[in-house]
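Removed from the display is one protein chain of the complex; every other protein chain stays in position.
Letters A and B name the chains as they come in the text, with residue numbers starting at 1 for each one.
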Amino acid sequence: MTALLESPADPSVERRRAVREAAASTLRRRKLGSQVALGVCWLFLAIAVVPLIAVVYYVILKGLPAWSVDFFTHSTTPEGVPGGGAWNAIVGTVVITVIGTAVAVPVGLLCGLFLAESQGRAASALRFTADVMTGIPSITVGIFGYIAIVRNYHYSGLAGSFAVGFIMLPVIIRAGETAFRGVPRSLNEAAMALGARRATIARKVVVPTALPGVITGVLLAVARGLGETAPLLLTIFGNQYLEWNPTKPMAALPTLIYSYSGQPYADLVQIAWGAALLLVVVVLVLSIGSRLLAAYLRKEHR
Amino acid sequence: MTTVEAPVPRQAGRGRRWSLPDKGYRGMLAVTAVVFGALAVWFLVSVTIQAEPAFSTLGFGWIFGGTWNPSHGQYGLLPFILGTLESTAIAVVLAFPIGLGTAVALAFLVPSRVRPILSTTVELLAAVPSVVYGLWGLIVLAPVFRSTVEPFLTSALGWTGLFNGPDNGPSLLLAGVILFIMILPTMVAISRDVLIVVPNEQVEGARALGATRWQVLRKVVLPGARTGILGAFTLATGRALGETVAVAMVIGNSPYIAHSLNSSAATIPSLIVNNFGESTGTELSALFGAGLVLLLIGILVNSAARWLVWSTGHEGAGVEVGR
Partner (left out) sequence: MYNRNVNHPKNSRRTATVVALGLAAAALLSACSSSSSTATTTTTTSPGGTLSASNAAFIAADLKAPGGSLEASGSTFVQPFFNAAFYKYTGLNQALQINYQGVGSGAGITAFENGSVPFAASDVPMAASDLAKVPASSGPVIQIPDILGGVAVAYNLPGVSARIKLDGPTLAGIFDGTIKTWNASQITALNPGVSLPSHTITPEVRADSSGTTYIFTDYLTSASPTTWTLGASKTIAWPASAVQTPKNSGVAASILSSPYSIGYVELSYAIQNKMSYAAVKNAAGNYVVPSLNTVAADADQKTSVSPTDFSIVNQPGATSYPISGYSWAILLQKQTSATTGAQVVKVLDWTTHTGGGQDLATGLDYVALPPAVQNQNRTQLLTVTGPTGQTLLTK
């Protein structure tokens, strides 16, 4: 059959046949190799899930008893005064993180876009800088926040936002750039061929396509920002009372956890775990919410 | 995806939403890049100014001393440099394959219904505050390590000489494992996202040639996602290098060079966080100097990773996506 179809001296046809034969003869070995390798991937997935279950279970175990109406509505009270909660810390965390995110996300994504579109030495240097910056210890960021803002101004929620934003920024830049680079060149080129401006391309092609990756990056950055303690320790000072004004010292959940988990009194320690559980749940909600948002936005663009 | 309109000359604005002209757009992006660069420079300058007194008083050699004992004028950072490198290495050696494997599983193997649930589950690990990891590590994991894991490793791998030290709980190994858990979500989530966006045509083409799923992965998808995976790896490594509070609680904070994975050690971030509040003068400057040393380590690690990817990048049949 094949003798009839092939023309006598076509090297590419020869090559194709050689490939097919090689493929057929090694099929069983390759399939086995594939199954082993993929099995290993499944195993790794299982391994990844185990510590999660262990840690989150522990946090739920220790933290859920702390959840009460008081926990969510009352500010912290000292040991010996019943009815204390974490409301001032919740407010502080929300204010500080919102401000930090509101600045870090636009700047970070625009930087990521810049890096994704550029090839020059400056862009390389900036990309490298962002990479190195993700490795700066959070305590050093906190010290920098203290030197830069607190010493010239005073302890405040804004100083905390600055420090948290500083930690979030390189993560958003790099994750954003990675996502933007994932957009196939063909889409970009098609849009350019249609005469679109670069800003339009960015807005209508690159960002929507990269949106899932962007959202992952932003989510990871926000999750990190919510849970970072050291940058806040040195910048927000803390506050026993409720404070909405970010120019004043504020309380925050990570510093509450750090402080209360270090107390000898069981009820304060329990509040610390309750706050930890709250942070986990908040990120869970953000995670689910952002996925729904991404799906909705993707449908919008179809 | 986008509706195809008849080509319209750029200047005609009627009926279309206004978009920044190219120059303005590029300018805006460049401004944010400059802002970011300025921030990085501000940071570097601030830390250097604070660290300068240590260098002017003590020279440069103090960094490589083997003991940290400020009351005797010794500010050796070698134990902390080694501790940082070793704990990060353990974390990364574990997180890279396991994270990548998990990402592969999430991107290609699990049913698409289940994928969001499992992905969210892994990402939740990123939500846990670092102090909680420290506490969990100290209260839950340390006893398990002492009673089960470390004896097992010592008997199985003792010949490597890595497990010779006495084991009293907090150790390099424990810190490395806690770090691994902490950086796993970063590695998984970002890798998963880059794996998903590899163009279908390439995957299908390879399958059409008779490649097994694994071969497709190895030869087409992974090479194509290489820069993205490097990005994930970089972010994960950065987090491990800089993690402060959790490590301080589980590593034992011994200011001496650790000779075994079972022994207590210390890292530069744990050194800084433990001593910053109470130190003054030369000691404080030395801590800032330690921060600079860590920056340098970060630069070296990142350069090495880039070089590694660049030098292995010319094999593999896949065409890189996007760039």
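By definition in this document, contacts are C-beta pairs under 8 Å (C-beta built on N, C-alpha and C of every residue); 3 or more make two chains touch, one makes a residue touch a chain.
Computed from a predicted model, the values in this text were never measured in an experiment.
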Full-complex touch with the removed chain, picking from B:24, B:66 or B:143, is B:143
Per the whole complex, from B:83, B:176, B:199 or B:252 the residue touching the absent chain is B:252
Filtering B:57, B:168 or B:303 for touch with the omitted chain leaves B:168
Note that chain A touches the absent chain at residues 77-82, 151, 154-155, 233, 237-241, 249, 259, 261-268
Missing-chain contacts on chain B, rising order, are 69-72, 135, 138-139, 142-143, 146, 166, 168-170, 248-249, 252-256, 264, 270, 273-275, 277-280
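The rule we apply is simple: only the chains that are shown with their structure count from here on.
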Per the touch rule, the chain A residues reaching chain B in their complex are 19-20, 23-24, 27, 30-31, 33-35, 37-38, 40-45, 47-49, 51-52, 54-56, 58-59, 106-107, 110-111, 113-117, 122-123, 126, 128-140, 143-144, 147-148, 166, 169-171, 173-175, 177-185, 187, 191, 194-200, 202-205, 212-213, 216-217, 219-220, 223-224, 226-230, 253-254, 257-258, 261, 273, 276, 279-280, 282-284, 287-288, 291, 301-302
In their shared complex, chain A is touched by residues of chain B numbered 1-2, 4-5, 7-10, 19-22, 24-26, 28-30, 32-33, 35-37, 39-40, 42-43, 46-47, 50, 97-102, 104-106, 109-110, 116, 118, 120-133, 135-136, 140, 181, 184-186, 188-190, 193-194, 196-197, 199, 209-215, 217-218, 227-228, 231-232, 234-235, 237-239, 241-245, 268-269, 272-273, 276, 288, 291, 294-295, 297-299, 301-303, 306, 321-323
